[in-house]
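Left out: one protein chain. Kept in place: all the others.
In this document, chain identifiers A and B correspond to the written order of the chains, with residue numbering beginning at 1 in each.
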Amino acid sequence: MKQSVHKLEISTRGQGLYEFTATAQAWVRQQKMQTGLLTVFCRHTSASLLIQENADPTVRSDIQAYFDHLAPEDGPYHHDCEGSDDMPAHLKTALTQVQLSIPLMDGGLVLGTWQGIYLFEHRVRPHRREIVLYLIGE
Amino acid sequence: MKQSVHKLEISTRGQGLYEFTATAQAWVRQQKMQTGLLTVFCRHTSASLLIQENADPTVRSDIQAYFDHLAPEDGPYHHDCEGSDDMPAHLKTALTQVQLSIPLMDGGLVLGTWQGIYLFEHRVRPHRREIVLYLIGE
Partner (left out) sequence: MKQSVHKLEISTRGQGLYEFTATAQAWVRQQKMQTGLLTVFCRHTSASLLIQENADPTVRSDIQAYFDHLAPEDGPYHHDCEGSDDMPAHLKTALTQVQLSIPLMDGGLVLGTWQGIYLFEHRVRPHRREIVLYLIGE
């Protein structure tokens, strides 16, 4: 049994879903394990992770619009010193995930056909986001 | 240290919470480990996982009604080609989980007394859902 860790940086250019399935899969393949568990961890409180449909792009735009509606910029927040998109960003992060774990079987992640791994950026301005990939297995 | 992986199929007959705690526990027992970590992964984007109260069934019906209200079928969605229950299904999946990990201690999962593991089906029509169970430990 062995383990590997890797830091990944994703540059974002505004709110939305940024897919990094292929990057994660390529790193996993390099570790040459057959069975194991990949954990993806997002080191932020205003960006999060989501596994969602990778086919029709309107699913992603609908998800983004929905979360804007669910945690609007004009809510009755006390924390407003970092911009009107900051408190909604914390709420959207709380409502989704900062960590995902995906089993590895026969050398590949067990993602379903329509499942992609996304960074969900909640801030308007460009950011460099740090993701940690951790794999255990053999 | 060793690891085991297993695919599980759950047939659903419409929206709602389908408990599979006993199935997961039985498979875990067969692996004969004392300490470890079970990861449950749902390979879909319109069905999800939830750990919730296994006692009063009105908790489950209230949860289902609440998520129907939070992500209604008549929302302003652009993705509507797969039926009016499809986009709400993606949103309910985003708001809950597709993966859960539960530690194993003294040969048993550390679930609390009132915690059951549920597949949360968000589509109206019957589906066969694939769940992957991954256990590491000894």
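Odds and ends about this structure:
We adopt the following convention: a contact is a pair of C-beta atoms (placed from the backbone, for glycine too) under 8 Å apart; a residue touches a chain by one contact, two chains touch by 3 or more.
These figures come from a predicted structure and were not determined experimentally.
Touching the chain that is not shown, out of A:65, A:105 or A:132: A:132 (per the contact rule at the top).
For chain B, the list of residues touching the undisplayed chain reads 1, 35-37, 50-53, 56, 58-59, 61-63, 65-67, 70, 95-97, 100-103, 105, 110-112, 114-115, 136-138. Although one chain is not displayed, its contacts with chain A can still be listed: residues 1-3, 5, 39, 41, 43-45, 70-71, 75-79, 81, 87, 90-91, 93-95, 97-99, 101, 130, 132, 134, 136.
Basically, only the chains that are shown with their structure count from here on.
The mean-CA centres of chain A and chain B are about 20 angstrom from one another, to the nearest whole unit.
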